[in-house]
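Removed: one protein chain of the complex. Kept in place: all other protein chains.
Letters A and B mark the chains as written, and numbering starts fresh at 1 in each.
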Amino acid sequence: MTTILLDPTAAHAAPARQRVAGHRSLEGLTVGLLDIGKRQGDVVLDHLERLLGERGIRTGRYAKPTFTKPAPSAVIDRVTAECDAVVEGLAD
Amino acid sequence: MSSEIPQDGLVLVVRENCPTCRLIAPVAADLEARGAMAAIYAQDNPDFPGGLRVRDDRHLEVSFRLAITIVPTLIHFQGGVETARVIGWSRQEWSNLAALDDLGPGLPDERPGCGSLSEEPGWAEELQARHGETGLDAATVTLQFPEDPFEIMDVRGWSDGLPVVPPTPARVLAMLRECTLAHDHVLGSIPPAGVELTVEKAAINAVMAGCRPAYFPVVLAALDAALDPDFAWQGLLSTTMGAGVAVIVNGPVVRRIGLNSGFNVLGHGNRANATIARALVLIAMNVGGARPGGTDRSTQGHPGKHGLCFAEDESDPAWQTLAVSRGIEEGRSAVTVFGFCGTSIMNDETARTAEDLVVSLARSLEAMCQIRSSRRGGGILLVIAGEFWRIFRESGWNRARIETALHDATAGPGGKTPMFGPGDLLVTHAGSHAGLFSTIIQGWGSGPAGSQPVTREVET
Partner (left out) sequence: MLDIDRMDTPAVALVSEEFRSGVASWSGLHGYDPAVVYVRHPIQPLNEAELRGRAEDIVDAVIGALTRT
């Protein structure tokens, strides 16, 4: 006697994606600081911005409208158009 | 083997508990005596019709293969090909098919038959799964006796902790029969993995949640609502605050599927209430990949994370239903989804007027607003039980007036610190009619920056 069950899980795993390579150096580049909207995250980013500035790295500030939802594509488009690298945070 | 259907001659399918089949038993005997009958198949009793050579089709395989819808059915085969069939009794047509005169002397000229057992609910899907093409896409897992499906499903991580119903092809086909969408229709992208959810995967998980097929349109409407970006399902599935999905149902579908809006409405004891929102939980886990301690970061969670579904009490025409207040046409069925982080009962056993109730409700609502949190409020779903509503109604109040009064009473001195933005306070009506209680269901975030309630009509 056999019982047949249908698999309830996702049919396909996401295709693996290799992370894009980093830069040789951040000298002369702009790092975007993307605030995801969690409490106190902006303060950590403020300090990080100052510390990066002290190391000669340019920065720009960006923000998701709310941490509860994925970033709108307009925000992603802007930060990636204007910056060479991105720091996103702070998730807790 | 009963499955070897004769290549030539007449084949008759009958069942004993059909009056027409009993009526034509002498005709079957006559045809057999004259050597015209190749085979008789009986669906319920292989000794019927008595004294004849009857083949046992209690497993209904032959009935399924011959696509029998009504018994008796008389079919003529030639070289393995069906040339004609007669459904029910008709002296003229049976005589033509058998090329014999004088069939059934003394019988009425015509008599309709009865439904075939192979068409009975449950059997039809089971036979389709056993002997036909299911047309389903999902991978299958075959268990050999004595493997226990409940244990296997648990080990595979398909459950929310409680046992789940084995999603057999027959059960899934029965679920799919309740919707007009194709099984491979894509309903949307399920967080957190962002995987496409098909109707078929939704049906499989609805079976596992314990839903009856009749609940499926409600599950689909709730899914459509939860997939609206305003609901922020991904956020609800990830938050440390521990958020579940509440589904409030309105309209004729409530009575049709037996949803509870009365005693213990937010508790246990009713299958529709217990399983509809649970289907969404299983879909988020099994299709979306949301798992506690994985992407689900709930610090504590709450019992409602198993899924909460209930019907609004629509017994008093003076109460404007939640669905109507949210733009659904009167008399239509609808669901409203609400992301929530727990429930708290409040009581006021001394209140005599609407104004009394507003004071105590407002204090309870304020108590749920954490003063150290960076945000005030967060949405609230207030479930007013029968006696509270009686007091409001006797004071001449309606839904809109209750909402406005609660907005004003929680807005701080001079109305300067409103707890609720527009649409952040939902009021609904459910529970038994004795007991001076209401339940405050605490939302997660509110307004465009959080999770907003979403209402969808149920397609039936």
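Definition applied: a residue touches a chain if its C-beta (ideal position, glycine included) is under 8 Å from a C-beta of that chain, and two chains touch if they have at least 3 such contacts.
Since the model is a prediction, treat every value here as computed from it, not as a measurement.
*Asks:* List the chain A residues touching the unshown chain?
*Replies:* So the residues of chain A touching the unseen chain are 13-17, 19-26, 31, 38-41, 43-48, 50-52, 55, 57, 70-71, 73, 76-77, 79-80, 83-92.
*Asks:* Determine and list the chain B residues touching the chain excluded from the picture.
*Replies:* Residues 192-194, 238, 289, 291, 293-295, 297 of chain B touch the chain absent from view.
We take it that only the chains that are shown with their structure count from here on.
*Asks:* Hey, how far is the Cα centre of chain A from the one of chain B, in Å?
*Replies:* Chain A and chain B have C-alpha centres separated by 40 Å.
*Asks:* Inside the complex, what are the residues of chain A that reach chain B?
*Replies:* 1-12, 14, 37, 39, 65-70, 92
*Asks:* Quick check: in the complex, which residue numbers of chain B touch chain A?
*Replies:* Result: residues 129, 136-145, 147, 149, 152-153, 158, 166-169, 172, 190, 193-195, 201, 204-205, 208, 229, 232, 234-235, 239-240, 282, 286-289, 374, 444-445, 448-451 of chain B touch chain A.
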